[in-house]
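A protein chain is absent from this complex, but the other protein chains hold their places.
The block that comes next holds subunit A.
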Amino acid sequence: MSWEVKTMQSGTSCSKAPNPWWNAALLRKNATRFWPIWGAYGAALLLMPLLLLTDGLNRRPPTVSYLSESILVMACPIGLVLAAVFSILAAMAVFSYLYNPRSVGLMHALPIRREGLFLTNYVSGLAFMVVPQVVVFLLTLGVSALLGAVPVGALIQWLLSQVCFVLFFYSFAVFCAMFTGNILALPVFYGVLNFLAGGLYLLLNQLLQQFVYGYYGSYIMERAAYWLTPALVFYRAGEVAVTGGGGYRLYGLHIILLYALVGLVLAGAALAVYRRRSLETAGDVVSVRWVRPVFKYGVAFCVAVTLGQFLYFLFGGVLPGGIWPMLCLILLSGLIGYFASEMLLRKSFRVFAKSWKGGLALCLVLVGACCVMDFDLLGFNRAPSADRVAAVQVSGLNTWPSDDASNASFYLTDPEDIQAVLDLHSTIARERRELQEGLISGLNNYEYGEYNQERLYLYYEMADGTSLSRRYELPLYLADLSDPESITAQIAALAGRWDLVEGQYFNKIPGDAELVEVSIDRVFDTATATYNSVIADTEADREALLAAVKADLAAGRIGKRFLFEDAERRSTCYTANLRLIFYRSSTVLDEDGKPYDRSWDGRVEISLQTTATETLRCLTELGLIDDAHILVTHDQDVSEYETRAETNAAGEAEEWVIRAADEALPAEAAPRTP
């Protein structure tokens, strides 16, 4: 047989230029090759109309409101997780040809431009998810019509949110796909980069808190980490809010739409990378040349921070104090990360001889950065100059007694007050080393009550509109209270500002709120040797007590703060707290302008002290405390247990009760005859 006979000219030889920007055959091929992906996604989404149907059949007739809530609640997080997972699967499938030199050869020898390949594959993968979404949307519409209530608004919101989730996650997955030549690396990149910002923020925060005295976080970093962690943003934005009219809506649909636009931008960036991609990098972990050092040092840094801190967490207990053990662990972890990434890039274990210089450079940079932080070479702890500060908020101090003023927060605008805080800040900056050492050694060297550790937050509002925040862990010494220049004394002076204490208790209570209940917990019943609560019965009693409390506050007889659990604190503070409950009811307008009732209640807790003469007198007059119902101080409270132990042995309970009652009330408040 002659083969030439078989090669006769065919009628199809008429020339027609191929479309370089799009190819339907590729789209069809993707759809038939990867049907398990869109099939599984569609099946998962189908649960929505099925659940609605079964639920609707069980509780007839479902309302539009009920169906709306059910649909929107399903949008997130179920839809979010599905979108995130199937997006990476779709991207891995349709761009899988980039990860094998042979498939690269097949696809790129075809008469189509890279833009055409990208567009067709991108649309294919997107269609894998959007088409099932539209089908499920229509099916749910039909099901709800069958049930007699059609939540059109909620369904449209559901569809919009799902399309947007997919648009973002899929585009992001495709973007990641362009930077790697290894299909196994793609889901790793995708997963890591999705949570990199949030994770890195937490780790860096942790690290900086270890190295930089005074650092506790950065608002800008925190916000950036939040917005760069799209899963978190979507989760928050996908929460369901109730509208004024009793309807339901997605809380942040506008944010979801914004991220969908970001997804489109990412798709554009992915195309730009693809156009420049070197196809011979198929099989490489990183396929874009300029990203390779970013990957290498990025992995090294992340491993240094993560593994370093983890090892410190594991072995920190047996290591000496200071930054050096931590730094050594960070260096070790950084080198592990560096050489591991080098092995991935070179696809070889023999990397040490060729890349030790980079490892050395990494170590030097890490050591340098740690030194800069530890020695505060950038002046991080320097107090700002007074003329730059408009206001300062002081908070974080946890003082005794335990009531609403325990965690005081003072907002200071007076220049003198600001200067006092700046002086304190300067002292802290100056004595930074001693303070850090004191934190380590103090607990071992001092008795309880002579030493304490406090946390101090300083938040400066600067005159130029910026802000500055610092957090200090401070060792405080009882012995230093007598030295007005000491940090302990300055803190005590700040915490004990009588003029500011009232605000700590009552600032949160609106002026028009009504005092509806006053009670005291832990009133000691001498007859039964038990603690009970007592309540002021009438409005007049309540008002009288409130007036007495405010008089004591104004005179500085109540609300005194203590930095130490010392003898003075134990003998001054009662174990009982006065509890005042306020209530307010008002009518406000909802989003649609309709009035509705909104109630509010708040509680004030004030620890009673032996110096609160007006309050104690009032309590006595109202009969809330008397000879048989007394307040006891912490000293006496401790004695109670000791005495109980003794009386159990010796049967002398009555004697103790009399002694405790004697010590409990000041003579002028509740004179008692033994």
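Here is the rule we use: a residue touches a chain if its C-beta (ideal position, glycine included) is under 8 Å from a C-beta of that chain, and two chains touch if they have at least 3 such contacts; residues count from 1.
Heads up, the rule we're going with is that contacts and distances are computed from a predicted model.
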- The chain missing from this complex carries, among "DNA 3'-5' helicase", "TonB-dependent receptor", "ABC transporter ATP-binding protein" or "Aspartyl/glutamyl-tRNA(Asn/Gln) amidotransferase subunit C", the UniProt name "ABC transporter ATP-binding protein"
- Note on the structure: Considering the complete complex, of A:S103, A:S426 or A:N507, the missing chain is touched by A:S103
- Tell me which residue among A:E280, A:D483 or A:E568 touches the hidden chain in the full complex. A:E280
- Task: May I ask you to list the residues on subunit A that touch the chain which is not drawn?
- Result: 2-4, 6-20, 23-26, 28-29, 33, 100-106, 108-114, 116, 278-280
